[in-house]
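Some chains omitted; the rest stay in position.
Per-chain numbering from 1; labels A, B and C assigned in written order.
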């Protein structure tokens, strides 16, 4: 990146830009390929981020296909969502930043659109309840299948600040599973990308099971 | 290609043939592999094209499997569907040409057969309605999920001119989604192959969601 | 293969053994990988063959996984099903031979077990009817979607001679689609392996569509 390119970018943050470390780019590219292979990031849906420091994350840029990411698909923003490298952030960057602000121990955030999550979220209600699944043990703090956990569903909103204000009460406190935006998709997070991907797989497995159960005759 | 081979081909266009550029062949082969991996081009179904100029496109030949294309699988036609290189065009080439004629900004057209699209198209009606899906924002001109968009369904016809005449009124005007031929499959298009593939993924995601929703008990 | 190994094999045919040509082994291995990727050859199910001459075919041996074939997985038999190379033929070799005997123009036969075919075959009836699908044009002699074609279902039987006797009347005459054995799977064939694979994909697409249609509320 040239000094001219940097100078011409509309930076609004006071943090100095730095180049994104290779581990962060590799983690984001790998997660995108995995999510694409499962069909969870159709078109240019979804976004993927990792924490680079207390006030800085690396995140996929607006409009990229998550199955075909490269280094140029990744940008940096501060925790207010302001660009630290010259690119246009996706509107949903604000939802990633919200999670990093609320949970200092979080190192990676994933957002995908699956058929199961989308369909179930459009059935009404403000949560999906999971109980008696062994895979619930894949979520933080869970030691048994003999538990009831709720995945919150929030209403979709193109005003990301308004959406974030709806999400915040739903995810404060003990919330191991993530959340679902109606007609839209899931957000999950964890200390590392590896754990975040495992959470996403666990949650999508639960959603797939619930969808199948609702198709069976009683 | 030898001069003899060219001379023996039954050219009916007055445009001079030229060799197909590598970027066009690569775009078509790559799209075919992607569509095949998703199960959208069974047997020799589907066809794929890119615009080479104002009056010329590159398109898959008749009878090829879209998951195993190579340079010999691609031919050139003019916008009336007449062969510019020596090979037999698929009957549906005319539907590609129609889109390129109607929309000068279009650079790529994709046609696939998915289970979801085929099954939904055979349920009757002249459209499938999508509403409240975040992924609708993947389509041109859409800025919110809070919208209602209809995918037109037209009756299948082996007379491609007759079929094209049915399609034209359905796709003139503002039509971001594409169209569906009953018992047959979808057509989508965009300025570039990359965007056309994203549109196809977005549309197939919507069709998969709708199919799942119709299986659920009320 | 040593002379001793050959001598010790229980040959019952008077045709001399020859080594299987590389094209035949490659065609069989490739078809197996393709069928495995689609989930149509679970466990050691399925079998795959190509014609080597008027009275000789190459076919997968008994008990092999079709996704992991190599040259040692392929043997030769005559059209009565007798081993021409030292290995144990699968019991269903007789059904392949029946097709090659009945149809001299056939060059490849595929048998797979799909979830859709198995489930639909167990619903009763002696055929599955397909109509108004564009993909019906992938089958020999079909030029329009506006046609009704029946896929015969025959009762399963571990006595392969008895099973073959049941199949023969169902497949003599004009039968472009193949046949289905109840609770078991489909057989398809064509002049070449490439065409046989396209037929299998077309038929499995039709079966998948029919299965989905039967899950929808009326």
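To be clear about the criterion, contacts are C-beta pairs under 8 Å (C-beta built on N, C-alpha and C of every residue); 3 or more make two chains touch, one makes a residue touch a chain.
Fair warning: this is a prediction, and the values are worked out from it, not measured in the lab.
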Q.
Since every chain shares one sequence and 3 appear in place, tell me the total number of copies in the complex.
A. 4
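Note that only the chains that are shown with their structure count from here on.
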Q: List the centre-to-centre spacing of chain A and chain B in whole Å, with centres computed as mean CA coordinates.
A: 32
**Q.** Between chain C and chain A, distance of the C-alpha-averaged centres to the nearest whole Å
**A.** 46
Q. Of all residues in chain B, which are in touch with two or more distinct other chains?
A. 215, 217
Q: Over in the complex, which chain B residues touch chain C? Could you list them?
A: 39, 42-45, 65, 113, 115-116, 118-119, 122-123, 156, 158, 181-185, 211, 214-215, 217-218
Q. Can you list the residues on chain B that touch chain A in the complex?
A. 38, 132-135, 138, 143-146, 194, 197-199, 201-202, 204-205, 208-209, 212-213, 215-217
